[in-house]
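Below you'll find the structure, written out as structure tokens, and then a few comments.
For this depiction, one protein chain was excluded, whereas all remaining protein chains were kept in their positions.
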Amino acid sequence: MNVSEGVGWALAELMTLPEAVAALVHDGDTVALEGFTHLIPVAAGHEIIRQRRRGLTLVRMTPDIVYDQLIGAGCATKLIFSWGGNPGVGSLHRFRDAVERQWPGPLELEEHSHAGMANRYVAGASGLPFAVLRGYRGTDLPAQTDTIKPIECPFTGEVLTAVPALNPDVAIVHAQRADRRGNVQLWGITGVQKEAVLAASRSLVTVEEVVDELDPRPGGVVLPSWVVTAVAEVPGGARPSYAQGYYDRDNDHYRAWDAISRDRAAFTAWLDAL
Amino acid sequence: MNVSEGVGWALAELMTLPEAVAALVHDGDTVALEGFTHLIPVAAGHEIIRQRRRGLTLVRMTPDIVYDQLIGAGCATKLIFSWGGNPGVGSLHRFRDAVERQWPGPLELEEHSHAGMANRYVAGASGLPFAVLRGYRGTDLPAQTDTIKPIECPFTGEVLTAVPALNPDVAIVHAQRADRRGNVQLWGITGVQKEAVLAASRSLVTVEEVVDELDPRPGGVVLPSWVVTAVAEVPGGARPSYAQGYYDRDNDHYRAWDAISRDRAAFTAWLDAL
Amino acid sequence: MTGPEPSGGRFSADEMMTVAAARALQGHTACFVGIGLPSVAANLARRTGNPGLVLVYESGTIGARPTRPPLSIGDGELAETADTVVSVPEMFNYWLQPGRIDVGFLGAAQIDEFANINTTVVGDSYREPKVRLPGAGGAPEIAASCREVFVVLRHGPRAFVPRVDFRTSVGHGDGPGSRERLGLRGRGPVLVITDLGILSPDPRTCALTLTHLHEGVTVEQARAATGWDLAVSPGLGRTAPPSTVELAELRALLGEDS
Partner (left out) sequence: MTGPEPSGGRFSADEMMTVAAARALQGHTACFVGIGLPSVAANLARRTGNPGLVLVYESGTIGARPTRPPLSIGDGELAETADTVVSVPEMFNYWLQPGRIDVGFLGAAQIDEFANINTTVVGDSYREPKVRLPGAGGAPEIAASCREVFVVLRHGPRAFVPRVDFRTSVGHGDGPGSRERLGLRGRGPVLVITDLGILSPDPRTCALTLTHLHEGVTVEQARAATGWDLAVSPGLGRTAPPSTVELAELRALLGEDS
């Protein structure tokens, strides 16, 4: 995959969320929704469910309740991930139901550690086919995938681990703000969002607000408009996760999800009401 | 080299510059003074000259006039670098005199591109023995060094380039500020300073001022005290380069260096007066 | 392991476990904090014996000073109170991987005699697991790269198994020499702290051995809660019960009435 074919030439278009999902996310795509606890693009995930996308390969370091929902809704046939849980609460029951009992369908897994996933995005953002790390050695993970291989240092002979680049068809992230030209700004815990956007062929950024001017912020990350495909203004688009400077994490919502997620009927009712 | 043996346990000590150079920089060391145009640790370089260090392997992406001075003063026997010039002005004549006419002594070169040097520091900071990049292919650089080798992607078979990690004995950088516990803050163009400090066994940070509290800054990089060995307060320590928020680049000084540098006698007079 | 003056008051086994874990962090510089029990213990350590302890969370926060333990590893207060926040790739590559963090603090679903950890699947088959667990997260590289690893989990035969169903993170592998052969540079798990006592790998065999019992716990209880034939250290000690201060700080941290 040649990043330069797909990214970065026109400026980002400002769209509504339904328009953006319709334009950018297709059945069968590899889709990464990133945001490490902070700024999770939940509203975009719900829109994907509403538009009934099927056959997606979902990518995410920390699949949490929005991925539980996408999996339970039958959008995904494969998951590339490193930690799938409801942080501080427990299991993702829809994820478990798919893996343990193939409901609503089978879910293929491509499983890594956080270090491996982060480096796969780094390679993707860097236009490299692979990344090198000290990782996985002695664990049972390499036996379950062909995406973890040994590699020898050409200078010292030491054996390390290689993982292939991740280059999603679409990356979706949430940010605090964009300006009217489509330049995006996020701050606080910024996770792996920059890498996900730069690694992907297309990108959608939902934002709390569109402003005239992005005043510089400590810890701020800016994604220039010309590396973003679409921006959609979606206030509250990260709830129940949080947007630093806008609203806090709704921990009760995460706790309440446990009961809904445990039960297929309760989940189906939730889905029907979405 | 195992980074964990040398870095990050005690907090940084506040010292004077002469004390810090005496304690941290030894004859024969590999020493990196970094700062990409901005925040060049010039005062620390002058102190190394005053303390008459010899046999140094000097490392720097962009050797500029402070490296011209160190080389002319006879401190270095080897230079690891990617671009040696007086930016916007012309040659480094002391550097040229050493390479072209072995004055004041021979200077071994280990020469890379910026991309290669940056990735060598990244590997050093990451505890990896090498880094991978798309670089050098078809150029005459690999024939001149054993630090550029081909490497094959274990997933795609594509051939890329590997470079070995840089792990200097000492990294020296200049920053705007530190707090009294030795936490360091810099902002503006931050170059490869974080990587140089994290890659090195020991580190010295000269700062414009020591303050009670580091208020967050847009674009700010913080080096926690426990990864820094020594901090020295040296106001103006980056002149004639600049310290954003403190003083501007003295472009006239760079232009004036050309005449001093061209002539061995003029340079020797400069050196005697240092 | 001696502790401060006992509280005299009542405390739960979980409280004892957390206090013992917090005490273990004394004298350390930086701790890579897993979610849940490790996070509570690390925050308690900052409030009791080690106020300078640098808490490092995999979300990217370095030097966070939360007023209460975060539910997730990326709560907003972590970023707001941190010395610096870095990207997730930087956290793993520049901070964890080179061995810059002295203690990694992990939980586990299963742990075996050589302190290998499973957080992936329960059951014989990875493809058709009995229970699908969350997976690796940061644990494999925390276990590989931190200078030392502490593990904290509740003691019971379903958790303390002879051999983990899936080796998510390597402890001491197959025993002496395993870590060296794998090129793992940290020392691996040096303490396993439970609600019954404390285990350490035997320096010769690497097998987890009971070194301390918490107040009111017997060797038989600990052995019954362990799925292998648990060795007991000849110098078996007694953990000091939580002090009044430790208990008060722990309960304040959890927002409970002390």
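Brief remarks on what is shown
We just call them A, B and C in the order they show up, numbering each chain from 1.
Note that contacts are C-beta pairs under 8 Å (C-beta built on N, C-alpha and C of every residue); 3 or more make two chains touch, one makes a residue touch a chain.
Worth saying up front: this structure is predicted, and the values here are computed from it rather than measured.
Taking every chain of the complex into account, the chain not shown here touches A, B. Within the whole complex, the absent chain has one touching residue among B:12, B:43, B:75 or B:192, and that is B:192. Checked against the full complex, the one of B:46, B:112, B:174 or B:202 touching the unshown chain is B:112. Residues 2-4, 7-9, 122, 125-128, 183, 194-195, 198, 221-222, 224, 226-227 of subunit A touch the missing chain (whole complex, contact as defined above).
Mapped onto subunit B, contacts with the missing chain fall at residues 36-38, 61-62, 81-85, 87-89, 91-92, 95-96, 99-100, 111-115, 118-119, 121-122, 133-141, 144, 158-159, 188-192, 194-195, 219, 242, 244, 248-249, 251, 254.
By definition in this document, only the chains that are shown with their structure count from here on.
Fewest steps needed to get from subunit A to subunit B, stepping only to touching chains, is 1.
The chain with its Cα centre farthest from the Cα centre of subunit A is B. Separation between the centroids of subunit A and subunit B, computed from CA atoms only, is 38 Å. Taking the mean of the C-alpha atoms as each chain's centre, subunit B and subunit C sit 40 Å apart. Separating the CA-averaged centres of subunit A and subunit C is a span of 29 Å. Among all residues of subunit C, those that touch two or more other chains are 93, 97, 145, 185. Multi-chain contact residues of subunit B (touching two or more other chains): 127-128.
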